[in-house]
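Omission of a single protein chain aside, the complex is shown with its protein chains in their original locations.
Letters A and B name the chains as they come in the text, with residue numbers starting at 1 for each one.
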Amino acid sequence: MVRGKLLAALCASFVLSSSVAMADGLVDPGRAPYVDAMKGKKVVFLPLAMGFDLAEGWTSGVRQTVVSNGGTFSIRDPNWSTDAGAQALTELIAEKPDLIVVHNPDVQSYARLNEKAEKAGIYIVQVNMRSSYSTDGYVGADWLKVGEAEANALVKKCGAGTSGKVAIVQGVLTAATSVYQIGPILDVFSKHPEIKVVSNQAADWDASKAKALTTTVLQQNPDLCGLISFWDGMAIGSSAAIREANKTGSVYVVTNGGGEKMACDNLENGNFDEYVSFDVPRQAADMGDIIKTLFQSKLKPGTIKVSLYTPNQILTKASLKPDTCWNMKDLPKS
Amino acid sequence: MMGGLLQRAHFTQERIVFAITVALFLLFAVTLDRFLTSVNLLSLLQSVSVLGILGVGMAIVVIGRGIDLSIVATMAIPVAWVLYMMNQGVPIAAAFGLGVGFSIGVGLLNGFFIAYVEVPALFATLAMGAFVYGFGRSQLFNQDIIYLPTTSTWIADIGRMHVAQIPIAVLFFAVVCAVAYLGLKYTKIGRFFYLMGENYLAARITGIPTRPMIVIQYALSSLIAFIAGIVTAAAVTSMNSRVVNSTLIYDVILVVVVGGIGLSGGKGGIRNVIVGTLLIGILLNGMTILDIPFTLQNLIKSAILLVAILVDSAINPRDEQTSQQGDI
Partner (left out) sequence: MAGTDAFVRWRYRFVPDHVVGEILSKRWTDNLIPLFFLLMTVLVFGAAIQDFYSLGYLITAARQLGEFLLIVIGLLIVMLGGGIDLSVGSNFALANIVGLIAMNVLGWPVWTSLICTILATGAVGLINGILVGYLRLRAFLTTLVTLIMVRAVVDILLLKFSVPISGATPDSDLWEYIGDGTMLGLPFSFVVAAAIAIVVHIFLSRSRPGWHVAAVGGSRRSAFNIGIPVRRTVCMTYILSGALAGIAGFLYAARLGGAGADTGVGLDIGALTAAVLGGNSLGGGRGSVAKGILGAIIVLVITNGLVRLGFQSGATSMFLGAILLLAVSIDVRWFKNRHKVLSKVYVSPTYFQLPPRPSTLPDSGSPYALNDKLRNVEVIGLDQIEGPEDVILDRDNNLYCGSRHGDIIKFFGPDHKRSEIFAHIGGHPLGMAFDREGNIQVCVGGMGLYAVSPKGEVRKMTDETNRSPRSIVDDARVRFADDLDVAPDGRIFFSEASIRYESQDWAVDGVECRPNGRVICHDPRNGTTRTVLRNIRLANGICMASDGQSLLLNETWACRVLRYWFDGPKAGKVEVVLEGLPGYPDNVNRASDGNYWLALVGMRTPVLDLALRKPGFRRRMARRIPMDEWLFPNINTGCVVKFDEQGNILDALWDLGGQNHPMITSMREHRGHLYIGGIYNNRIGKYRIPGADPNWTAQDHYWGPVR
């Protein structure tokens, strides 16, 4: 039925335009809705903070997509404060942009607000860390797979002949990353009794906390075999502690992150040994796709729940190529 | 009462703390088999050397009856800026010069507000810390963590260097202590700090230029903080500006107060800083070897700080007659 109408319209337009210029070809019927969908749309990004690779990478990609298609893009930067972020989200609901990209600090704090925003007619796309409430879109790492990959890496390294002692440095305990990653890790380890988790603590995404924590762990367990850090930004701290204790190389550091140049540098110089990358430019592109899709669908916010998990890429020093990592410095400035 | 008794028996806080330190050291040495190894002792020293350097800076201010809560910000932000400039291709000498200038500038501003505007040191430096962090983070560089550029790994090499098996950070701590010790003991300015801490008004009446002295104090503490920042950056090849929001500042105060430098000023010296630093180092090391979790260690540490303050107030009771209104 729809197709019939479309055909009719096409014919009509063809007839009309043909009288003007015969050789101009056809008008792409899908293009107009695509172009119009984004025009004048207001998209806001609410990260945990700006100033680190993930947020900068996402921002750059999404801004590119939105602005080049005629929308407007702005950022609310709460600088690691959940309260400021929640307040910004609350204000956004009153302000009513068309779409908000939300980076949740933990699974609870924004959950109710996300739901409210959808009810108020705002599309919500969550990135990398989802809240307990699923919204229109989620783009981010598959933490289950990330956790499994990390655990398996240590199982391989810390098997027989080693102490089998591993440490886990989580981020904010209630953040999606930690909540969804720790389970699969512990599942894998439970199948390998030779692996002993000697420390499982939270460093709240803070490198200096991670460093202090790791120093302690290393003193308690000088024969530590491996360490999983839930984010590369934190793992820096852990590896600094390892280096201070002159244990670089003897503790196998596994971490994950957005695959920025800093990660490759650290793999190169041996601070990290294995790295699970969820490609940030890819995530930014995914976000752009979801945003475009949502705007074209014209669905009422909250109608569909789509998740796009980023495929993981496992990097080691051996697998590094010059273009493996992206560089924050090369991002187009807004 | 207790304070009087203690003083009569020459139980200064420094001696008590020193005795506790030695006792703890012996206790751990006997009971913990991993404690008394040269590797452990060196790592013990290394882990507290930055804290100790900051403690020296804080001590200089506290002896003159001040306090510098912005010391962590002046440690982190100028150094992070230096690293950022190096990343941007600014020559190292220029970057260092600007960084030193920035940190001393912060100290001068602190001193100006405290000496000339007469803002209580607590608030001036608290606000200055927040300002310096915010200014650096939003105006000078836009990242939380600034890494040492890969082109200047020699700095990291220096940071990893050992001189006669002693880590370079420990050497830095020793040098800072030595210079500060000599400065406080044998220079006019050093003696003035003590006099001002002992009795500020009397010092002013006797003709000591108290206001410029205060400015110098804070400039010195900022400079020492910058040194601590460089040592940190060399050790971990990066500077994390979020350290400003951590509990490091409380540890610095802990070192100074536990060591026996009364917050009312005029007492103690670099020796006290060393004793305080060692106590904290041994305590942390011991707790760690005893397998006390990180979070619980914070609780124990703060409890010890509380005890130190209690002892301090018992030995140096606040004088109702001379304590000023608004002295909180």
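Please note the rule applied: contacts are C-beta pairs under 8 Å (C-beta built on N, C-alpha and C of every residue); 3 or more make two chains touch, one makes a residue touch a chain.
What you are looking at is a predicted structure, and each value in this text was computed from that prediction instead of being measured.
Interface note: of A:A86, A:V197 or A:L308, the residue touching the hidden chain in the full complex is A:A86.
Check A:V66, A:I100, A:A149 or A:V172 against the missing chain and you find that the one touching it is A:V172.
From the options A:A37, A:V107, A:L218 or A:A263, the residue with contact to the chain not on display is A:V107. Screening B:A94, B:I158 or B:L296 for touch with the missing chain picks out B:L296. Residues of subunit B in contact with the chain left out of this view: 113, 117-120, 122-124, 126-139, 142, 144, 245, 247, 250, 253, 257, 263, 295-296, 298-299, 301-303, 305-306, 309-310, 313, 317-318, 320, 325-328.
Contact between subunit A and the absent chain runs through residues 49-51, 74-84, 86-88, 90-91, 93-95, 105-112, 132, 172-174, 179, 201-202, 204.
Keep this in mind: only the chains that are shown with their structure count from here on.
Per-chain CA centroids place subunit A at a distance of 39 Å from subunit B. Subunit B meets subunit A in the complex at residues 34, 40, 43, 46-47, 137, 142-145, 147, 150, 160, 235-238, 240, 242-243, 246, 248, 284-285, 288-289, 291, 293-295, 297.
By the touch criterion stated above, subunit A contacts subunit B in their complex at residues 49-52, 80, 201, 206-209, 211-213, 215-216, 219-220, 222, 233, 236-237, 240, 243-245, 262, 265.
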